[in-house]
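Have a look at this one before I ask anything.
Missing here is one protein chain; the remaining ones are kept as they sit in the complex.
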Amino acid sequence: MSTFGEVFRVTTYGESHCRSVGCIVDGCPPGMELTEDDIQPQMNRRRPGQSSITTPRNEKDRVAIQSGTEFGITLGTPIGLVVLNEDQRPKDYGNKTMDLYPRPSHADWTYLEKYGVKASSGGGRSSARETIGRVAAGAIAEKYLKLAYGVEITAFVTSVGSVHMFPPTPEYPTPSQNPAFMELIQNIDRETVDKFLPVRCPDEQASQKMADYIAAFKERNDSIGGTVTCVIKNVPSGLGEPCFDKLEAKLGHAMLSIPATKGFEIGSGFGGCEVPGSIHNDPFIRAPETPGTQETGAGRAGTPRPKLTTKTNNSGGIQGGISNGAPIYFRVAFKPPATISQAQTTATYDGESEGVLEAKGRHDPCVVPRAVPIVEAMAALVVMDALLQQMGRHEARRHLPPLKQTVPPADSGVSRDTKQ
Amino acid sequence: MSTFGEVFRVTTYGESHCRSVGCIVDGCPPGMELTEDDIQPQMNRRRPGQSSITTPRNEKDRVAIQSGTEFGITLGTPIGLVVLNEDQRPKDYGNKTMDLYPRPSHADWTYLEKYGVKASSGGGRSSARETIGRVAAGAIAEKYLKLAYGVEITAFVTSVGSVHMFPPTPEYPTPSQNPAFMELIQNIDRETVDKFLPVRCPDEQASQKMADYIAAFKERNDSIGGTVTCVIKNVPSGLGEPCFDKLEAKLGHAMLSIPATKGFEIGSGFGGCEVPGSIHNDPFIRAPETPGTQETGAGRAGTPRPKLTTKTNNSGGIQGGISNGAPIYFRVAFKPPATISQAQTTATYDGESEGVLEAKGRHDPCVVPRAVPIVEAMAALVVMDALLQQMGRHEARRHLPPLKQTVPPADSGVSRDTKQ
Amino acid sequence: MSTFGEVFRVTTYGESHCRSVGCIVDGCPPGMELTEDDIQPQMNRRRPGQSSITTPRNEKDRVAIQSGTEFGITLGTPIGLVVLNEDQRPKDYGNKTMDLYPRPSHADWTYLEKYGVKASSGGGRSSARETIGRVAAGAIAEKYLKLAYGVEITAFVTSVGSVHMFPPTPEYPTPSQNPAFMELIQNIDRETVDKFLPVRCPDEQASQKMADYIAAFKERNDSIGGTVTCVIKNVPSGLGEPCFDKLEAKLGHAMLSIPATKGFEIGSGFGGCEVPGSIHNDPFIRAPETPGTQETGAGRAGTPRPKLTTKTNNSGGIQGGISNGAPIYFRVAFKPPATISQAQTTATYDGESEGVLEAKGRHDPCVVPRAVPIVEAMAALVVMDALLQQMGRHEARRHLPPLKQTVPPADSGVSRDTKQ
Partner (left out) sequence: MSTFGEVFRVTTYGESHCRSVGCIVDGCPPGMELTEDDIQPQMNRRRPGQSSITTPRNEKDRVAIQSGTEFGITLGTPIGLVVLNEDQRPKDYGNKTMDLYPRPSHADWTYLEKYGVKASSGGGRSSARETIGRVAAGAIAEKYLKLAYGVEITAFVTSVGSVHMFPPTPEYPTPSQNPAFMELIQNIDRETVDKFLPVRCPDEQASQKMADYIAAFKERNDSIGGTVTCVIKNVPSGLGEPCFDKLEAKLGHAMLSIPATKGFEIGSGFGGCEVPGSIHNDPFIRAPETPGTQETGAGRAGTPRPKLTTKTNNSGGIQGGISNGAPIYFRVAFKPPATISQAQTTATYDGESEGVLEAKGRHDPCVVPRAVPIVEAMAALVVMDALLQQMGRHEARRHLPPLKQTVPPADSGVSRDTKQ
């Protein structure tokens, strides 16, 4: 369906050639300051045509809030968001190549099998424009998470083709074992990531190598995939709903719903399968009493911090499907874009004949740099939804009489972050 | 939440020390033959204490259908399933080690942070017994899928620690490029997989090496992870709901909700990021007209097969989030089990002191062999739910007047498999 | 939440003073002709300022389809619908009467208790403009229902204050026992109803009496309630989902979600409680073999009609929560509008003082005439959703092998209406 989330619910609409794309965000807490200025920056980071050198004031993809706020404050009612499509006229059906051949590894053919209607754009909603609604909704979730808990979500490119920022080594079969990676995710922020445009890999050398690598693929009309890593800091403990809606299950769902994704791993991930349990287990230690200069809702409300954190973090901040307060990090695999300008031998829709399909125009040879804000948005939606669910449970517990075998809920909410 | 699926909905209950575990399956098509005999075999494959040599008639984990069938036929009403717990008495609270220390990388601490109640079993629902309901429900879904479309779901172990059945090579960065792997998934079935008990890796040499590898970890009271690969054959095209419920997103969600999972990849997966688009793209070819000796509902109903299939299958049977009729395959990463008999230095629940936790008893050093039927069950739930959603859409289309720009729906249902 | 429906899902947004109101319709069958012309007529019937004499071309409340169609054909993807608000500027907060006093029996105070934000319009989403999205979505559902099964939904006013079209009598304690009522619902259609504007009560005498009655209330700055009866003809049998989503339960839910409603009754309703079971029971008779000149999807598909219908229809077309093919009819109670121009003594928001609130402007003294298209829209949404659910079940059954104890599903869909 086109709805994501249980309590913080986002419903999106729109494909390539329609009047507008957008979404309705239902369940946003009332009483939060919110204007288009909170949303537009991530829209701009998602937009095509960015470059490291120039960021011209581009009026494209302007989001307009339709409802749910008044005088810049959320009312608690559904927030309608609309972004106009500039060129909304679908081309007439014709006898062109793209009408005869479904593009290999694109959604043209499966959409037709599913819906029985051949949209002029081919893959209908599989258009990259569909992600606009996600990014807009994610920006609203992020604003709340930041205000309430100081949550910081930062994604960045960790590989393009075979160029890796943290390649697996015998010593470090997974980045979760690599001190350099663990240090990076403690300190990384979006500002830093955007210094490494156009690739968004926060490492001078790797970034340059990746840029060259992509350029080479572009040169030969080919495309290449890559991975995006995302870290979420200051997530309160206790988020995630056993047993089917474990926090990593929802994150995986969210990420694999982004077009062109092929894989997801949390914490130690696939590499963690090769680490013995005795090393992989994260021992508990007392959480540091760092006072937390940051003013957040949890701070104001006097929400206590969890007493424990873990020494290592192979778990990626989630244990038993529930956040433990340590940074959550995960990696998402993006395949090489299907649309390439090279000639490809393939079959016609009716299977009657074989021929050569050659896509026109200039195509993005690698999607990972632009995927960064989309990954961040989906992460925000998952954490926000899980937080609201846990907040309700917490508040419900506070109205029960205290019992010997229970831990009394804090006067003021879900446990605070450990400010790692 | 404890419910999975939109149309074929499974709700489970139960933790370690309670009277019974089980589930309610809502949305099962009426008029299907169903008895406990359809469910018990997968329960047995999931059960602890299996071995390659002896399969004694073990009466443990007997499933009992409570409702929803009469005279062995489904009524269309909810199917209640119950499996009694043998030892349901939680131990009294005491001053024992496990009451003082949350087990590292286990769910003890996060469950307490979430619920504020300390279950005597520690992690409450994170118990492996929770998966019983999934396996029972999955068996019902599988039965329908088999009857209606001849769908076959087979999972098997592809790695234990660093021992891989198909290790990535420069030539084949991902198994999806490896002809041996692609041939295997065409032919593998459960009977074959179970010949390779206790490891369930269908390769004589790798299987033996894995068994030795696990034995070594057991010997030193340690544990190790591994991966399970699953293939789903004869899935009709058109399944998966854009944009948030793409078929791979739901599969990823399902797999990452299984305890101890750390990663999921579909088709070419993470390795596919390193393959150029020109090679990664799967060209379309005319689907073979293999008559399909197998009698299925789709066959009886005269459902046409899709006209196209793909030459290669880096997509893993899913394009644009929608199945294309080719085999769906994916890989799931399982971490090393957290409970080990080695002494581990960790902190007490209150963070006040540090100490050494030593788990008693014999623990499973590697979970992947027993994870096989759980992966299959969750795959069945996802495909079943997507199929019922698409069937409803298909039937709805059939009642519309034919239009020029649409492909008329077949008289009899969702497109049939291509019998690859 | 702001979402209605399981398979045909409508999500609405918008309050009084925002840029636009609208909705997203997810789950509409692909391949149906659909343009704004299919939706606008019901928007016009809902609009304020209609009269029996003149229907000037009024450009207000123009709906614009944003997505989900191409060349006038539904794609199967979400349909975004937007209606601009003409005056979207909320007035500044001030020291005015309406800011001091919550309006009695309005939503001002409860919205503040719920959200903690005081919208300048008072009751936020409780505005009548919120119903625009419902009516737009309902028109899409209706179009499908008509094409597929010839479903006809017609609502009309049956009482205003104490003026009843079919008052209960000792002989006919409920209209379901009244032959005149039963005949009316067989023949009524929207065209007829709109001949009785402005009241929409299809009886010359009652209509005139009601108009006078309303005028009298208007004259003394007072308001009055009334009831709307709705009939749905040609509904296929088998719709409604036991046990919580019985068809009447969903209809009741839908109707009681319309602003200002206070009651709902199906079939014989409250009056039926006074009829003995021996009379209340509807005996089955063979369904008439009327060929059905009407061309519908079910007709084209050769869908058989149910073999039985009922002689009487106290059940209101629903038995055991499931439609039986007979006309469904129900009645909805609307209270007198809360906003009246009379002075009302009430308390300030803070409870500190008491005072007199006097609403300015001309207010609608009775809402039932304009409620007619809203009732129809919500009825369409309920039936559409139930139909799509049943179509999926039906299609799923068709792929099972035939069994002795089951009735084989028709080759082509849910049973057809009995053309009563």
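Letters A, B and C name the chains as they come in the text, with residue numbers starting at 1 for each one.
Here is the rule we go by: a residue touches a chain if its C-beta (ideal position, glycine included) is under 8 Å from a C-beta of that chain, and two chains touch if they have at least 3 such contacts.
The structure presented is a predicted model; accordingly, all values stated were derived computationally and were not measured.
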item: Residue among C:Glu70, C:Glu152 or C:Glu265 touching the omitted chain; value: C:Glu265
item: Residues of subunit C (touch criterion as defined above) contacting the omitted chain; value: 1-4, 6, 12, 93, 101-102, 104-107, 109-118, 123-126, 130, 159, 161-162, 173, 217, 222-227, 237-246, 248-257, 259, 261-270, 272-278, 280-287, 306-308, 310, 314-316, 318-325, 333-338, 340, 342, 344-347, 349-352, 354, 365, 390, 393, 397, 405-409, 415
item: Positions on subunit B where the hidden chain makes contact; value: 1-3, 9, 11-15, 17-24, 26-27, 30-31, 64-71, 73-80, 82, 90, 93, 114-117, 119-120, 124-125
item: Subunit A residues that touch the omitted chain in the full complex; value: 6-7, 29-33, 71, 73, 76-77, 144, 147-149, 242, 296-298, 300-301, 387-389, 391-401, 403, 405-406, 411-413
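In this section, only the chains that are shown with their structure count from here on.
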item: Cα-centroid distance, subunit B relative to subunit C, in whole angstrom; value: 43
item: Between subunit A and subunit C, centroid-to-centroid distance (C-alpha), Å; value: 40
item: Averaged-CA centre spacing for the pair subunit B and subunit A, given as whole angstrom; value: 25
item: Per-residue multi-chain contacts in subunit A, two or more chains; value: 1-3, 12, 114-117, 124-125
